[in-house]
Every structure is written in structure tokens, then in C-alpha cells.
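Step one of this worksheet: look at the structure below.
All protein chains but one are shown in place.
Residue numbering begins at 1 within each chain, and the chains themselves are lettered A, B and C in the order written.
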């Protein structure tokens, strides 16, 4: 499926907290990493997004995660990101993180298609997702 | 209310991403900071939790956030954490982050009362929350 | 002295590693935080730097730190940043971090005065530091 990617993630020393497990906000950084990897796979580097579509990012408007199995330093995880729904200006990714065979984390990101704000420099606003972008993740 | 705390948070350079806004996982780090500040206010440093109750942490099992208003470098935020529900071994915190007057982020953490695992060193398991702990946040 | 600032820093849970001490790269994030606080004290928010001087940042070109005393979760540190030398396009900050009475970390940052690159959008280059900027930290 072109709407999904799985990539490995070694748990780094600095990702973990004094309890010896991944500091939970870092799982969201893993989600973010998997999302960008999925976009790269679809040919959408940030540079390509800018040049071909004028988009400047895909900011997150909602995120959630459930943590079931601890992940520790030097564990090798598998990050799986899947685009599960397309809206007009937003889309939803579901995330799974496996630690070996165990499903350790499940979650969700809702992101918008970010265009430059028409009047305020350095700001962005949600825009309609081009059909051509959606097509890259289908079929 | 003893079950709630509000603390200031300046947005740091390293908290922000190339879009110039807070990298969203860092809002969960802000949540974590506010939760520990609330526990400190109740007299529960990690050291006190260990010595008085044998607890070794309050790991997060579920987290969610909705991001409504961008937060930028050098913005001064107000982090508000409130314990909104107590279960037998878990409890729920609601989080609000204001950017000036604007409610920028709302969210939730579910945490467990973490006791040392009875047989595996360095691991923990959920335990019953002492009534005395709950009482510290009431009245 | 207007060329120096000291600010408190509570050690957060997510700042620490499985050894229970601050993950050493985070001390450099503390340095960065203290540097920006010093600039703010001198009236140089990033916004002011942009509007008054056309500068877009003060990127680090060299950094060093020596770690002498462990810093742990919930320790209250004092971050001290001092501008110790001005060059034509660069300047040096010395950093000290005290943990209670103990001098825990000493270090150094060399930063440049960052102007927008004349031809490449989104890039920057070192520029001459305005005398007026230096004067803000003197006397």
C-alpha cells in the first residue's frame, strides 16, 4: 500500500528517561519521523512540496497515543504510519509502533495542508489538498 | 484548588521547528513539566514519592492534545494542569496551555501509579493509589 | 554587569537519561536558553533584532562544556551566561551552571551575528556586529 510505510527505529539513550523507558513525548517525535518518511516515499520532500504545490508544511492539529508496552534503550522498534483518511484541508494518520513482535504504541495525528498565509509573512493557513497529492498515496 | 496548578513557560529556540512554531511533541513535554510541578506543590517530589510510598514514577499510558493557536519563540505561555479523575491505579490530568489570552492547546494525560515490579529489577507495574496521596490534592 | 545574566532552571524529567542525570546535550540547550535570556534582558528579542538590525539569529559555530557534578531530576540549577569577548562578526559567551552551591558545568559558545544571505533565500551569513548592539551589554 502506498499510503503506509514501516521504518526501523533504534531507541537512543537520550530518548529515555530516568525510569529507563522512552520519555513519552519522544514517541510523538517518532510519529513525526514516520510521517515525513511516508511523504518522502511518495516523492514529497519538503522542498518538492514547496516547489510543486506551494505548501510549507503539514502541521499537526490533533495527536493521540496509547502506550501499552515499555520501550527501552537499544530496543529496535518498527514505526508504521498509514494515512487513514483524507479531508478537504486535513488528513489523518494512524500510527503503530512495534517493539519486536509486541504492539507497543498506537496513535493518531491529524494534520493540515499548510499554505503560506496570504497577508502575514511567516504564518501559514490550511488549504485544500491537491487531488494530485492524494493520488500519490493511492493505487 | 489543590488539584490544579498554573506555571509560566517561555517558548525556547530549541522548542521550535523550521515553521517557527513549537514542535508538537514538545507540548507534551510541557504537559509533563506541569504535571510534575503539580506533584511538587502537593509535597510529592519523586524522592518523597519513593520514600513515603515506594512509588517510582507516574508513567503515562495515554495522551492526547489539540493544537488551536500557534506558539512561537519567546511567546510566554501559561501551563495549567488539573487532576480531573482518580481511578484505583490510574488518574487523569487535563491540560490547558494559554498563549497570552488565547487558549492554544488542550489535552489529557492518563497516568498510572508506578510501583517497582515485584520480580523484575528496573521494571514497574501499576499499583493502588494510596488514599493519602489523593487527599493531598483535595480540600 | 549588563553582559551577564543568571536564571533558575529546574531539571525536568525529560531532560534526564536512564542514568538519572541530565542527558549532556541538554546542558547545551540550557546554554542556549541563558544566551537568549541575556539578549532579551538587553532588549534584543529576536523580533527586535530583526526589525532594528536586520539580524535573523546568532548561530553557534563552536561550543564546549565540561561536566563536573551530576545534575538530577528536580534539582534547581542556576544558569549564568556572560558575554566574554566581542569580535567583528562573532562573540564568545562563557557559561556556568551551578547545582546549589556546586559549580556543576562550565562551557563556552562562539556565535556569529547572522544576517540574511544576500542571494540565497532562507540562508544566512555572518555580518559585522553593530556598535549599538555591543553597547547594550556594556556600562
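In this text, a residue touches a chain if its C-beta (ideal position, glycine included) is under 8 Å from a C-beta of that chain, and two chains touch if they have at least 3 such contacts.
Since this is a predicted model, take the numbers as computed values, not measurements.
**Student:** List the displayed chains that the omitted chain touches in the full complex.
**Tutor:** Hidden chain, whole complex, touched shown chains: A, B, C.
**Student:** Which one touches the absent chain: C:64, C:84 or C:138?
**Tutor:** From the options C:64, C:84 or C:138, the contact with the absent chain belongs to C:64.
**Student:** Among A:53, A:73 or A:86, choose the residue that contacts the chain missing from this document, as touch is defined above.
**Tutor:** A:73
**Student:** Could you tell which one of B:23, B:91 or B:137 touches the chain left off the display?
**Tutor:** Residue touching the absent chain, from the options given: B:23.
**Student:** For chain A, which residues lie in contact with the unshown chain of the complex?
**Tutor:** Within chain A, the residues that touch the unshown chain are 12-14, 29, 32-33, 36, 40, 45-47, 73-74.
**Student:** For chain C, enumerate the residues touching the unshown chain of the complex.
**Tutor:** The list for chain C reads 18-21, 23-29, 32, 56-57, 59-68, 70, 114, 122-124.
**Student:** So that we can see where the missing chain sits, which residues of chain B does it touch?
**Tutor:** Against the left-out chain, chain B lists 13-14, 16-20, 23, 25, 73.
In the analysis below, only the chains that are shown with their structure count from here on.
**Student:** If each protein chain is taken as a node and each touching pair as an edge, is the resulting graph a line, ring, star, complete or other?
**Tutor:** If you draw each chain as a dot and join those that touch, every dot ends up joined to every other.
**Student:** I'd like the Å distance between the centres of chain A and chain B, where a centre is the mean of that chain's Cα atoms.
**Tutor:** Using C-alpha averages as centres, the distance is 23 Å.
**Student:** How many angstrom between the C-alpha centroids of chain C and chain A?
**Tutor:** The mean C-alpha positions of chain A and chain C differ by 31 Å.
**Student:** Centroid from C-alpha atoms only, then distance chain B to chain C, rounded to Å. What do you get?
**Tutor:** For chain B versus chain C, the centre distance works out to 28 Å.
**Student:** Tell me, which residues of chain A touch at least two other chains?
**Tutor:** Each of 18-20, 23, 25 in chain A touches at least two other chains.
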